[in-house]
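What you see is part of a larger complex, with each chain still in position.
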Amino acid sequence: MSTEITPEIVATHGLKPDEYERIQAAMKREPNLLELGIFSVMWSEHCSYKSSRKHLRGFPTSGPRVLQGPGENAGVVDIGDGLAVAFKMESHNHPSYIEPYQGAATGVGGILRDVFTMGARPIASLNSLRFGDPSHPKTAWLLEGVTAGIAGYGNAIGVPTVGGEIAFDASYNGNCLVNAFTLGVLPADKIFRGNASGVGNPVIYVGAKTGRDGIHGATMASAEFDESSEEKRPTVQVGDPFVEKLLLEACLELMQTDAIVGIQDMGAAGLTSSSVEMAGRAGNGLDMHLDRVPMREEGMTPYEIMLSESQERMLIVAKVGREKDVVAIFEKWDLDVAVVGSVSDTGTLRLFWHGQLAAELPIDPLTEGAPVYDRPRQRPADLDALQAFDPATLPAPADLGSTLLQLVARPTIASKEWVYRQYDHMVRLGTVVRPGGDAAVVRVEGKKGVALSADCPSRMVYLDPYMGGMLTVAEASRNVSVVGGEPIGLTDCLNFGNPEKPEIMWQFAEAVRGIADACRALDVPVVSGNVSLYNETDGKGIFPTPTCAVVGLVPDIERTSTTWWKEAGHEIALLGT
Amino acid sequence: MQARVYVTLKRGVLDPQGKAVALSLSSMGFEEVEDVRLGKFIEVKLADGSSPEKAKERLTEMCQRLLANTVIEDYRIEIVGA
Amino acid sequence: MRFGIVVFPGANCDHDAYHVAKHVLGQDARFVWHKDRDLSGLDCVVLPGGFSYGDYLRCGAIARFSPVMEEVVSFAAKGGKVIGICNGFQIALEAGLLPGAMLRNRSLKFVCKDVHLRVENGNTPFTKGIAEGTVLRMPIAHAEGNYFLPDDELARLEGEGRVAFRYVDAAGQVTDAANPNGSRNNIAGILNAKGNVLGMMPHPERLAESVLGGEDGLRIFEALLGS
């Protein structure tokens, strides 16, 4: 740990020189490499939301049904009769572009963990996908890999994938989007949170062993791609849905006891973000002995252990003296489990390596004290010209019939049956309205169900981000309501280009404003979400894609509607404008 | 001519299948099993008429483009019965 | 009737089978942990669908070494009824309860959709009261349901009337287009020689309530109750 911190090392950690100065000020000394690594992860766009946070504050996040808003692993909304649903959407864009199968698979695995850490049993998943032009040489490979990865993970773990959306456009040629959504059910009065409270409580590591997977993935996801990133290929994380299924069952079994006080999944940024965030929420400190972490490979360093993105792992804070209850359950499910540390009142994260102090960081600067930027914004110069275009000036098609056929053959519009046939969309005996319509309906309990839809008209957002943001909320809400659901909550995944470009930042702020205003108008609170920036390759950004998933409450699953014509002779009415 | 391709996971890449097989073998009483890694064994039958060198070159291209996922896998090629 | 649903690590249709047995049919049902050996008092053991041991190596290959499987084999030998659904069918094949093996679907893809089955043998505990030739709609959800048996054994299986269900079109015709995975002779489900063990790739438990789109699957369970 005696590596000298040079400007190059700072730069390879994705930190700007002024950010490094702030780190020195917060530490009141030079950080060592391990400490720098932890700062770089916590201050990455992915964990700190440093470019977006200011704007996200505009979302309406409360309401009579909201039991947990943004800030936890997933949002939770009350659905009555003592039940609640937890849901969230997350991106896995960059990993999926590098290795589509594993990238998409681990994206599904990650969002599932976010939901079951809240104490909820996952009952349905959605996904929203964007690929490049169908004729681009990589598109078919990405599409096949991503859908197979979603199927491979979701089918194996036994959570039905009941819907989603897919669109193709050249703006995604070098940067596909993979957004995964999961919803779970839990008792309204038994929500688990990522909270390291109770000084002296043991910190327990459970799940799979730690390997050198995806080290620096979280910082990679926050940096723009260039030609060489395909060369630099970091060690890709490989998902193990079988272990995740065991982890799911073991966690839910553990949650039936009263042995634990807090739990958080190790997503991107693994042990670093889970430990720091749990301590931060409780205003406590943590001591951890990294040599006690179950390891898959020999010769791993504290730096690698803290930054590893190995999948299917969780961090638990248990009540003092209840360690053995936790250990017994995880051993029953053949999972690794190790007491790695304890909660302290120091307000610092102290990491030990074979008894030696290897890092000591104040928690606050890592979480609350992370940079927040009000980045410059500017309306794109070409927008006026784009908006001035009047489609009515286009000549009418000579043959409407053949134009219609061409339209429905466009991959973005054509049936997505090829995709959802590969997803087990029926497991768990809940799928009342299957994929293929406007929204899926899934039974929760008795006659109660939820309607789910994820949407984003990204071209509209490109042409008018504010209006496009509103239309996104409107479309998802409409899809939910036409099957019989009352929209009760929304989660988003905001996929944009490089926020350091004023035009992109403007798109972002406008789209967020549009989403917020539409949510207010429709009375749909935003309870969770995710931001994915730097979706650019060689300076070319994607269409702004603020995907929204809306959850609707269906009071009676026997009263839903589907899209197809039912019988000859029925009357057809056209509603709306 | 016949080629054999062995595709294996790169060192350090998690092998969920191998892990499960190793566990199951040792619980079946094969305690001597310390580790299992699962890979692919691909037999490719080629039209005659080309040299083993040329064939190896072509096979390398096939591996790079289709047979192996070089992000996480290594491959080895053997040309037999030339 | 008392159902026992085996819980293998990685199984994910165990709760579904339980729900149908207990809540839809109102029968007695309990889970049996794969490391337990107690099958006492059970009339029917269900090997449920899912991904036991992640389906690693081969579907069902590892699960069949679970301690409970020894008991299931002797339970079947004593005439107890066993139904293996999807992954449970694969486990039953690996365990030697039923003949044959599964290959990857010829499409190489996982496929989840409703198919039509024709009842080929109405004289089994699982089909009693359903006339031969009846066409049932039932969902499939698998990547390896391409049933294989060598020629001579296949002829014997057919000759002994041990094909329980075949994939057909809506009109009940055996066609290649109606074969969703490439199974030999469009086979969707088979019986052991004594007729008390059924393996089938389609999921009868998935269409057992009208709110989920149909009740054809329930008929298999109802036949069991009446047997």
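Quick notes
By written order: A, B and C. Residues from 1 in each chain.
Heads up, the rule we're going with is that a residue touches a chain if its C-beta (ideal position, glycine included) is under 8 Å from a C-beta of that chain, and two chains touch if they have at least 3 such contacts.
Model, not experiment: these values are computed from the prediction.
A single copy of each protein chain is placed in view; the full complex in the file contains them as A x1, B x2, C x1.
To be clear about the criterion, only the chains that are shown with their structure count from here on.
A straight line joining the Cα centres of subunit B and subunit C is 34 Å long. Counting partners per residue, subunit C has 53-54, 56 as the residues that reach two or more other chains.
Along subunit A, residues 240, 242-243, 334 each make contact with two or more other chains. Touching subunit C in their complex are the following residues of subunit B: 16-17, 20-21, 24, 27-28, 38. The touching residues of subunit A, when paired with subunit C in their complex, are 148, 151, 155-158, 240-243, 245-246, 333-334, 420-432, 434, 443, 557-558. Chain contact summary for the complex, subunit C toward subunit A: residues 9-10, 12-13, 15-16, 19-20, 49-51, 53-56, 109-113, 139, 141, 143, 203, 205-206, 208-209, 211-213.
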